[in-house]
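Only one protein chain is missing; all other protein chains are in place.
This part shows chain A:
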């Protein structure tokens, strides 16, 4: 058949996926991303064949870590020389390079085979929403986010907040201790 040749091109072509990392946990996103980087989402997958896709991750600056992990999660490094061991906290690494935390999690969640470096070359990380034109042109599919993005209270308009159903009203003489600083207008 004349179309078999073209079908084969289409089968082995590399797709470009985009992933919006806004308010997403990097620990939970990494196993999803490596599935596409290694080609495990294709029925022709084989561990020895290099058939992974490209993944473009945007908004890596706005990722969300669970619990206390910004403070307690540490990335270890050893230079190879005596006394060359060092550890960096996640927030320090994030300050130095906003794409670093995502990159480290994706790298460490892959098996240490020779294909790991090749897969990492196909991962394109961007701290904000802006993308270069030549990369954006290739993108054809989107990876579903691992967690829903909640809407913050200050993103709702005043009308929406007013229309929200209220079960009861606080008594006027009830003093609420929120633990927050009082604004200057009240004092």
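Methods note: a contact is a pair of C-beta atoms (placed from the backbone, for glycine too) under 8 Å apart; a residue touches a chain by one contact, two chains touch by 3 or more; residues count from 1.
Quick note on the criterion: contacts and distances are computed from a predicted model.
Undergrad: The chain that is not shown, which UniProt protein name from "Prenyltransferase alpha-alpha toroid domain-containing protein", "Ribosome biogenesis protein WDR12 homolog", "Postreplication repair E3 ubiquitin-protein ligase RAD18" or "Large ribosomal subunit protein bL20m" does it carry?
TA: "Large ribosomal subunit protein bL20m"
Undergrad: Mind listing the chain A residues that contact the chain we can't see here?
TA: Residues in contact with the chain left out: 40-47.
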